[in-house]
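Here the structure is laid out as structure tokens; the discussion comes afterwards.
All protein chains but one are shown in place.
As written, the chains take the letters A, B and C, and residue 1 is the first residue of each chain.
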């Protein structure tokens, strides 16, 4: 028997990963192991780093890859299958494929948000469709993130391609950009600089369906006992504008800690972690029946849309196409 | 000449650096075409006066007028004075020619004209063939001459020369003195010359101002000052040694001209020292020790350790004793 | 004394800077306790010789021995020489005291000892009360004295002084000369003194070496050299003016001692100039113009523009004409 303290499990995550340290400590004592977390950047960067180091893996477990990245991860062969028994408590629609490369931990909806106050004050009607949104009247009110540099941006691209088909999507994007839609690099830039609520020029921002709930939760003087009547921002669920992100945890090929890695996968799907997820990362726990903070009443869930296979199959190709068809088109 | 305003007119200049009162009320005129030598011991404030005149130091009090125009508030470049810095302050990034041509250049002369003037000035200070050299490799005396040439090339109506030949050998100095004298006469510039070389002062200056601890203590025609120092301190500073106590607060000043070797009583010689062109002897006179320099010819009057010496009383003067 | 090795022994020193041959084969000894003055016109290579001796410049050829030990390959600090730089090179980050105590400190003296030595040296150069001052605000003469004190405080057995008093007034110089003379005598140091001041050379140096364009042209006892310059160039450099052509390649050198004013034929006086302690006159002699300085007493021999003057032929010397 090796001394317990010698076992270290390395878990690489995206930068937004955050779980109660006490839960991690409990896992460590329970398994007589040390968990070492590495922040691998934004989800997209994370995947690329894993691909670059696949010959000498830098971690045992990865958390944070999502359904838009899974095809590339699969193709690169960086993951090894393991289906957690806990997956049985995850609704089938939220599972990430059958090959067990990624076990869904949580899901979220990339969606447009708008600034209620701005629309009320300026007496502007909300757009009804993506077609409305691309007109200059609304495009110049909209800020989204670049599909090439941000995961909500990529999700939004997939949503538009799913809705319009490829050629339709490219002309939508070109029109919207022509009309004044701003494309930023990352979510923070868009939300904290360009969104009218934070001093910017654009009252419509690409974010998450849960963002209005977070706005309530993080408002000045928030107390759980006294919830406000409405959130300062709201979702703008235009048909074809939302996309479901499924984030999962998986085991990296080449790990020497396979058993422990499996335990960690199970751990991420365990009830305490699942319950901790919503108000830390502002996403929905994958396991059915996990109790939710009441503030989530401000986060509506959009109508589910079916994603066409050709959209889901190779998101990277679509990004490349977007870059040449939209970004670099003059 | 007399209706021209003075090239320089200083009145009531004071300047302190922190606790050090470098200049304590200096008033002085330099007429156009006149050279005034500013003499004084090390640290008495001579350079500071020059820097105040040039506008590099703001006086705490007093005013500076150049050619009749009050320049106290004007920047250095508006004063039209040429200054030779005691430490040269050459431009290290320019060649010798570039340094000397700088003044004419910034005053608007075309390159060719400026360089011609620079070459003239360099010729005057006897520095041929060094035009293209960087100043970093110059010898001390070469650098000093570049500094002098640089100030001369400006053609300024008022020249401030701060020990401009201190690092030159005597022959070169003598040559330069002659050159400068004729140059000053030709251009009619006023010159304020700081020097520790009395020969230089005598050769160049019509008047002398003696400075002590920030104040002028005697100003007058050169030969007048040398011949008739006003106080014991001035006499001593000018190199007079025969200052013998004569009652409290007074000294008896015995100038060399008043000494007649070879006549009168015998006195014993207590010291002798060969000097340029003769021998300096000290005689134990009744008044006290008297020193005099005997020319080679007069040295014949020495008889072993004795010398006949008489003092011409009419030449002896009583001076107030003001040495600390 | 004679069995001591020379404090300095230079042989065959050469040094060029790029195209400039600054020193072209200099050999010279300075005995312990002896002061040798190095004279020569500006740019002739004096400072370069000193820098070679101090080990700051590698000679292209030749060797340097200090106190009998060949130091040609040794670094400056192993040579035991004290150098006063012509441009002072004071340490701007140290106070006056810090500058002067630096030498003793780096040679291992304790702070108190070093500072005591520094204070002594500062007293010698007459700089009291400035110990705590930063060197940046010093006057030219003050800075020069700090540089001198700094070199003296090292107690080195060989002192290299590069125009150490060029920025001091004459009285202070005279005082310093006396102080230095007795210091040198006391410590028995060898001194190589670069100076342009012949009085300084005479007062301090037992021997004089005259340098011209990188070479020594005459070395000898001080009075010997002054009295009997070897060539017309040396005579002229030492300030002799009565060098009259005497056939191709020769001059007739008429020293002042050979001139007898007041006797002989009448000659017309073509120029007169008041100088320290008398008047300098030029007489249109049959041989050519002769200059002489008349003391105040001798000036009585002047009769308007005429002067009786005879030349004592035995004092006149023929010198080779070697001026360019």
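Definition applied: a residue touches a chain if its C-beta (ideal position, glycine included) is under 8 Å from a C-beta of that chain, and two chains touch if they have at least 3 such contacts.
The definition used in the following text is that contacts and distances are computed from a predicted model.
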**Complete:** Per UniProt record, missing subunit out of "ABC transporter ATP-binding protein", "Dihydroorotate dehydrogenase", "PP2C family protein-serine/threonine phosphatase" or "Thiamine transport system permease protein" is "Thiamine transport system permease protein"
**Prompt:** Which residue, B:55, B:190, B:255 or B:278, contacts the hidden chain when the whole complex is considered?
**Reply:** B:55
**Message:** If I consider the whole complex, including the chain that's not displayed, which of A:30, A:88 or A:198 touches that chain?
**Reply:** A:198
**Residue among C:61, C:89, C:123 or C:271 touching the omitted chain** = C:89
**Message:** Using the touch definition from the top, which of B:75, B:129, B:247 or B:304 touches the missing chain?
**Reply:** B:75
**Absent-chain contact - pick from C:62, C:76, C:179 or C:220** = C:76
**Prompt:** Tell me, which residues in subunit C touch the chain that this view leaves out?
**Reply:** 54-56, 75-77, 79-83, 85, 87, 89-93, 102-103, 106-107, 134, 136-137, 150-151, 154, 156
**Asked** In terms of residues, what is the contact footprint of the unshown chain on subunit B?
**Response** 17-18, 51, 54-58, 75-77, 79-83, 85, 87, 89-93, 102-103, 106-107, 150-151, 154
**Prompt:** On subunit A, what residues meet the omitted chain?
**Reply:** 12, 15-18, 36-42, 44-45, 48-49, 51-53, 56-58, 146, 148-149, 182-189, 191-193, 196, 198-201, 207-208, 211, 214-215, 217-222, 233, 282, 316, 319-320, 323, 327-328, 330
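In this text, only the chains that are shown with their structure count from here on.
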**Request:** Report the inter-chain centroid distance for subunit B and subunit C in whole angstrom, where each centroid is the mean of the CA atoms.
**Result:** 21
**Asked** Got the subunit B residues that touch at least 2 other chains?
**Response** none
**Request:** Please list all residues of subunit A that touch 2 or more other chains.
**Result:** none
**Prompt:** What residues of subunit B sit close enough to touch subunit C in their complex?
**Reply:** 17, 20, 39-43, 46-47, 86-87, 137-142, 144-145, 162-163, 166-174, 196-199, 202-203, 223, 226, 236-239, 256-257, 260, 273-277, 293, 295-298
